[in-house]
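With one protein chain withheld, the remaining protein chains of the complex are depicted in position.
Chain lettering (A and B) follows the sequence in which the chains are written, and residue indices restart at 1 in each chain.
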Amino acid sequence: MDLTRRSFLKLAGATAAAATLTGVGLRKASASTDEPLRIKYTKEYFTVCTFCGVGCGVICNVRDGVIVNTEGDPDHPMNEGTLCPKGVAHYNVSYMFDEKGKPKPNPNRLTKPLRRKPGASDWEEMEWDEALEAIAKKFKETRDETFIEQENGVMVNRTDAINWLGSAFCNNEENYLFKKIISSSGIVNFDHCARL
Amino acid sequence: MIDYKNSDVLMNIGGNTAENHPITMKWIEKAREERGAKLICVDPRLTRTGAVADLYVPIRPGTNCAYLGGLTAYILDNNLYHEEYVKHYTNATYLVNEDFDFDNVTGLFSGVEDDPDRNAKAYDQSTWQYQTDEDGEILTDPDMQDENCVLQIMKRFYQAYSLENISEVTGCPIDTLEESYRLYASTGDPEKAGNMLYAMGITQFSHGTQSVRSVAVPQLLLGNIGRPGGGVNAQRGQSNVQGCCDMGILYHILTGYMPVPQRDAHPNLDAYNEAVPEGGYWVNRPNFMNSMLTAWWPEQSLDVAYQYLPKLDGTDRSHIGQYYRMGQGEVKGMICWADNPAVSGPTSGDKRKYQALLDWMVVVDLFENETAAFWKAPGMNPADIDTDVFLLPAAAAYERNGSKTNSSRWIQWQEKVQQAPGEAKSDLWIADKLFKAIRKEYEENGGVFPDPILNMNWDYGEEADSGKVAMEINGYRVADGQLLSSFGDLRDDGSTACGSWIYTGFYSDPDNPATKRRIAEKEGIGLNSEWTFAWPANRRIVYNRGAADPQGNPWNPEFPIFKWVDDQWEMMDVPDFNANIPPEESAESAFIMLPEGKGRLFANGHGGAGGTSNDSPMPIHYEPAESPVDNLLYPQATFNPISQRWYPVEEHFGEVEDYPYIISTYRVTEHYQSGIMTRNMPWLVETMPELFIELHPSLAEEKGIQNGDMVEIESKRGKIQARACVTSRIKPYNVNGNTIHVVGLPWHWGFMGMSQGDVTNDLAPSIGDPNSTIPEYKAFLCNVRRVG
Partner (left out) sequence: MANSICLIDPAKCMGCRGCQVACKQWNQLPAEQTTFTGTYENPPRFSADTWLRVAFREHDLEDGNVDWYMAKLGCMHCTDAACMQACPAGAIYRSDEGTVNIDEVKCIGCNYCVTACPFHVIGFDRLTNKARKCTFCHDRLVNGMEPSCAQACPTGAITFGDRRQLINRAATRMDQLKAAGNPNANIYGIDELDGTAMLYVLADNPEKYGLPADPQVPVQTRIWNAIFKPLRILVVVAVAFGLWANRAETKEIEQAKKGEK
């Protein structure tokens, strides 16, 4: 990945190139002003917007492992640096500004596996290992109790008692793993939000 | 979408591109600026798209098929169709069975029968089939004069869709209708390209498939499919809804749109592979199917691997059906991945109640969504709910690696930018660890038929690597692991493995995979062929034989994506046809995925392919299931007689006396789907802080409602509250002499997050289109009153 200095120049260069194409001359940086750009010395990553299906390019500027700025990718042919309000607001998924303008993590992001036990009126935190084991046991129990191996003389390898919803939020690789899991364990109540 | 800049006329119907796909407006603006293109916006409500459109056409919610049927009639009556395209690339010349018939009183086609299992009707489609000679060759009339040819059948059928009738049905003034038809039909000129953009305002009806077909039919008549600036463009609402379908995340398909095996029809692999369509590209399906089985269970024989696959028993397993059977107590567990049906599903209040019947439930999300927190919903008592709920913290899009596929089928790689907060993990990590945990349970404790789980190929490393998964999806040669670059290389003998055949080539070079390419087009028509990889085979425009005439000359010399010169093709895109045969021959199968190779103006499921029109061969107007008016075109018809039902009609639907207003639901720019992300993003909450209802000043006055007042909205299925937005942008419609009011609500709110509100979909009915089972969110009935 490019270091900030280069990426900043690249950004500036991209803007200048676009400007040249449309015949617009930008005023050069003033020598009298020594105003630093706040994305100086950040690492620049290219990513794809997480919202609608257009698939716009988004640049994330990262300093010390933390996003400090998100804006449209000028090199991306789909959006050419532009973005809608959701695309522009990516930063808010992780961070927000308090009333003094200081960044803080979005307090509503989930950071621990949670469980609400039957009848309980609140969540309790748990460890990943515990959560995965508990879910796997319940999964197996339900599957084994309701499994239909043969029907009408055909091997149908099916359970009707587990529903699984995949997601248009997940990547192709993630959804592909879902498909493999449900196909091997016999889940047929399987859909996602494209049906809605 | 960049291709929109090449259009001459764009019609946005059943969609709101400015609000829900804002960046596409960039390219529409470019078309307007550089080509003088016109944008027509057809919508019941003046949206932000309507505000910037050249022509705004208001129609009553639920009358898309009538409006577009009127366009078809206008094109046919005035001979405005693109004759050469229609003759060669569509089935207009084909002769249909002489017994095919339509009753314009009942609104039913020949072959109708009762379907008591579904409490609906169904069709025996034998009279819808083509006439054939003794050798099975389809009979045609190249002059399109035979009374049984498709074009003549359509002319008769669409007589009812006159300007006068359509104006009555839709409530749109005749002159506006005619102006929009004249403008759009101007793209029948061979050099012009018209572009239809739609989204859920077309699909979310109990006749959704007919609405989509009613978009496709005028596009075929005007010769607008398969060419730059043209097309039927379904604007995808989510960043990877396309890829999700490509990976088979729907109950009825495997990866790459291969059908899930049916118990009775496909008891074994031979039966499955013999059941391919009679012609078209799908005859190669066994190569793709057997490669998928090899990728999944490489150590087993193909037959055994096929036996492992679950088989369907004919029960509907779609979203509504799943929840319906949860309500019947048949479902014990549920895994819900980054999805929020307690807000997004129809009749969502019932859905939350059904979840209380589950033994266990797992939800994976970035935020605590309403589905996971259903036991906190208004009216729920947690002490009474025995469901064991797990809520797992997930990483956001830019906190994980992987590919996703946009509306243009571009498979774009997304980079991990930062660590997810706390112990949040990528979905890939969670899925991998979960499967390993399940497998461990079976390894250690045995269980019922564990073979498919234990034998499943699962080799992505200790911490799953998305690159390794991508290589399996791409496909490889089993003998040496060589990655494949074309699905033409796939074989049915177990020598090749491939997760999803349509993705072959997207990750064939592990060091520099096509999906990571970033070379934007400098000059050209916007295909951007070196930017990532577009499935299939990096083709940017599908069915692109349609871009040139039968002799191989581009319809519009400005866009020579294919040109036959000196006995060969000059090509700018990857051909979606056999480029090794003369153009006159490939012209005969321009629609290569269909057995007859022709765009279907008349859909009859010929040859076993594309049988997705169970309810009508030609797009037809039915009212929504809840409608304040009769079907003005067919006196004895009401709503789609074939539609998919789960609940008794008389209990589930309200009467117009109690619920006199049409309600339509939609989205706004500032929020996203069920809102669980954007309602937790302060900048977006600031711009759209609360749930609101849009209603006309005359209705507001009648009800004593002021701007900003709290309003109660009630349907047969639920009751919610929202703030009033009194606006002339949502007009009443004059239908058959009556004034009918329309109200509209976004559906982004729920009871969790930084911005909370009632769940609009509590009001929506659970009825489905008979082909896709999509619910009817866009037109149903309600009543409104001021609160307090």
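The rule is short, and it goes like this: a contact is a pair of C-beta atoms (placed from the backbone, for glycine too) under 8 Å apart; a residue touches a chain by one contact, two chains touch by 3 or more.
The structure presented is a predicted model; accordingly, all values stated were derived computationally and were not measured.
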Given B:Ala548, B:Ala724, B:Met752 or B:Ile767, the correct residue touching the omitted chain is B:Ala724
Touch assignment to the omitted chain, from A:Pro36, A:Gly65 or A:Gly153, lands on A:Pro36
Per the definition of touch given earlier, which of B:Gly422, B:Gly524 or B:Gly708 contacts the omitted chain? B:Gly708
Among B:Ala51, B:Ile174 or B:Val565, choose the residue that contacts the chain missing from this document, as touch is defined above. B:Ala51
To test your reading of the contact rule: which positions on chain A touch the chain that is missing from view? 8, 11-12, 15-16, 19, 22-30, 32-33, 35-38, 69-72, 74, 79, 81-85, 87-89, 91, 96-101, 103
Mind listing the chain B residues that contact the chain we can't see here? 18-19, 22-23, 25-26, 29, 33, 46, 48-52, 56, 668-670, 682-692, 707-708, 723-729, 731
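One rule holds for everything that comes next: only the chains that are shown with their structure count from here on.
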Dist(centroid_CA(chain A), centroid_CA(chain B)) in Å evaluates to 23
If you look only at chain A, which of its residues touch chain B in the complex? 45-56, 58, 60, 62, 65-67, 75-80, 82-87, 89-90, 92-94, 96, 105-106, 108-121, 123, 128, 131-140, 142-147, 149, 151-158, 160-196
